[in-house]
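One chain of protein is taken out of this complex; the other chains stay put.
All chains are identified by letter, namely A and B, in their written order; residue positions are counted from 1 within each chain.
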Amino acid sequence: MFYRENGQFKTSYAADQQIFTIAQDKWFVWGLIAFAALAVPMLADEYMFRAILIPFLVLSLAALGVNLLVGYCGQITLGAGAFMAIGAYAAYNFMVRIDGMPLVLAMLLGGVSAAAFGILFGIPSLRVRGLYLAVATLAAQFLCDWAFLRIGWFTNHSSSGSVSVAKLEMLGWVIDSPTEKYLFCLAFVIAFAFIAKNLTRAAIGRQWMAIRDMDVAAEVIGIRPMFAKLSAFAVSSFFVGVAGALWGFVHLGSWEPAAFSVDRSFQLLFMVIIGGMGSIMGSFFGAAFIVILPIFLNQFLPLLGSLVGVTVSTAGISHAELIIFGSLIIFFLIVEPHGLARLWSIAKQKLRLWPFPH
Amino acid sequence: MAFFIETMLGGLMTGMLYSLVALGFVLIFKASGVFNFAQGAMVLVAALAMARFSEWSNAALGGDSLFLANVIGIVGAGAVMFVVAWAVERFVLRKLVNQEGATLLMVTLGIAYVLEGLGQTFFGSEIYSIDVGMPKDPVIMFEGLFEGGVLINKEDFIAAALAAVLVAGLTVFFQKTAIGRALRAVADDHQAAQSVGIPLNKTWVIVWCVAGLVALVAGIIWGSKMGVQFSLVTVALRALPVVILGGLTSVPGAIVGGLIIGVGEKLSEVYLGPYVGGGIEIWFAYVMALIVLLFRPQGLFGEKIINRV
Partner (left out) sequence: MDMTDMNSAATTTPSGRRQGEVILDLQNISLRFGGVKALTDISFNIREHEVRAIIGPNGAGKSSMLNVINGVYHPQEGRIMFRGQQRQKMEPHMAAQQGIARTFQNIALFKGMSVLDNIMTGRNLKMKCNLFQQALWLGPALREEIVHREKVEEIVDFLEIQHIRKTPVGALPYGLQKRVDLGRALAMEPQILLLDEPMAGMNVEEKQDMCRFILDISDQFGTTIVLIEHDMGVVMDISDRVVVLDYGKKIGDGTPDEVRNNQDVINAYLGSGH
């Protein structure tokens, strides 16, 4: 009834190529952004910011990056955690080694460093695909795990092996309260989400999807596989690297290499699968789901246990988490490869016809 | 020199264990085109089942007969692996016939998580031990050749012999039997195999069972060496470069690859490690695999990959 597009006519190709071709979608997203920027800081408490909202935003950004590579370009990666690490440690080194380095610039440079390594580890994708590529990206993961643990230079020879950023400051604005940290992350995420959307609807996005869907045909119509694949690796790693810098600087404050282990890589891949491969929106859904589920299980399982007279141990909860994640991945890959994002668009289709069932 | 040989032999033994896990990868890949990331979880589940079943039956029998308890443990673990194989086929693979390799790879990641969670829920998440009566005392060999000889574990010898028998048996199974032929046909093309009357579902259950048994053997050997614990699943990550090195479709490749990686890891750690800060074992294997990948994507022993249009 209220979600219908009649009366909205496109009179130019420019109008037809907007991000949101349906006015209601546009208002919904702007409303959401306004809500996140204005209302949430007033409503949420510190726990919400620390445990849910900030991790959600940062991991959304990382998942977005992984989605560009996996969902749009069809190149599998099991090493996203490594590129988060590169982003974080590179940004740290830019901060520590260059006096007066602006915070945002350091983070972006962290992203650029990650992009450079992304290209390097993307080179095998020119010769191999699928599982072979998974191995190449795992190599990146283990090399980084090792390098940041063993090579003192990266951690500025910190004796404990962990590094920390003293003070987050941008143009005189000191970012220390959870609300400010949240807004800082939010700004990054909104900007990058629009960039991601633009890239995926532009020529480069079409190149990525062409390579994903049918690489030989893509090459035959003149797409250079090398450029398409490596640019996907670069852009994806850039996103992931910036997310890594945010994760280290803003969420953790001080961190060790274990913060970016292979488990993190798997987690990011799962976000993309559950949220929806090849969907910007899906990256957010996936991140939200994976951040919230463990918290939910921690609250809910002991409660359920006490109802039936069983005490659920912490180990029991973490096992249940494994089982649920695993089952969901299997479920989505079998039933709905486009993940939660697909369910969202089905809901929108239904809403268009509402109140009629067909 | 003796130290070098000792290091190398130690590497060979570890490598052989990698080979066993890699063998599980190769079997499933050959027969279903699935790259099974859950192989490590299968090793964990098999070892956990074996350890706990024998522990429980040992307690029930009053601790009299370790042998009987171990037999019960192996049979029980075998049954668990059969259930796993059946469930994987029934609930996962059956619904993903003709899907792309990447999808199947990711689905096995899901399977791995489920197995890890279920296995630990049923069998516990402590460290357990497996005692199948392998002799642990070391022997000294080649005394005539080197000063002081070379120190070797008897256990490792038995494990190596066991692995060799297993490999020989599997090779015969794949190359000479009708089931083996069916399995290879399925790997080549799901639809084509189905259309000549090979029951897809049954072959998958069989091959996952075989991989389960290989996992069980690997689990028992690893478990009796260093105890059964969650970290066993990382074995899959260590064995991954082995398969790439040897070639995804090659049984001998898995073996040779395992040995190369095992030896390479140990030697690099001992002779190269001190210069770069140590701990290079894990990435060394991956970098070796990566180099092979760049120059010979099909691995040392794999079949050449031809892309058709």
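We take it that contacts are C-beta pairs under 8 Å (C-beta built on N, C-alpha and C of every residue); 3 or more make two chains touch, one makes a residue touch a chain.
A quick note: this is a predicted structure, and the numbers were derived from the prediction, not measured.
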item	value
Omitted-chain contact residue, chosen from A:L183, A:L199 or A:V242	A:L199
Residue, one of A:R212, A:H251 or A:H319, that touches the chain absent here	A:R212
Touching residue (missing chain; options A:A23, A:I151, A:V220 or A:A315)	A:V220
Chain not shown: contacting residue from A:G81, A:G111, A:P178 or A:G278	A:G278
Positions on chain A where the hidden chain makes contact	12-14, 16-17, 195, 198-199, 201-204, 206-207, 209-210, 212-214, 216-225, 231, 235, 278
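One rule holds in what follows: only the chains that are shown with their structure count from here on.
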item	value
Whole-Å gap separating chain A and chain B, where each centre is the average of the chain's CA atoms	33
List of chain B residues in touch with chain A within their complex	35, 91-92, 95-96, 100-103, 105-107, 109-118, 120-121, 125, 237, 240-241, 244, 248, 276-280, 282-283, 286-287, 289-290, 293-294, 297, 307, 309
Touching residues on chain A, where the partner in the complex is chain B	74, 76, 123-124, 127-132, 134-136, 138-139, 142-143, 145-146, 149-151, 216, 262, 266, 269-270, 273, 315-316, 319-330, 333-334, 337
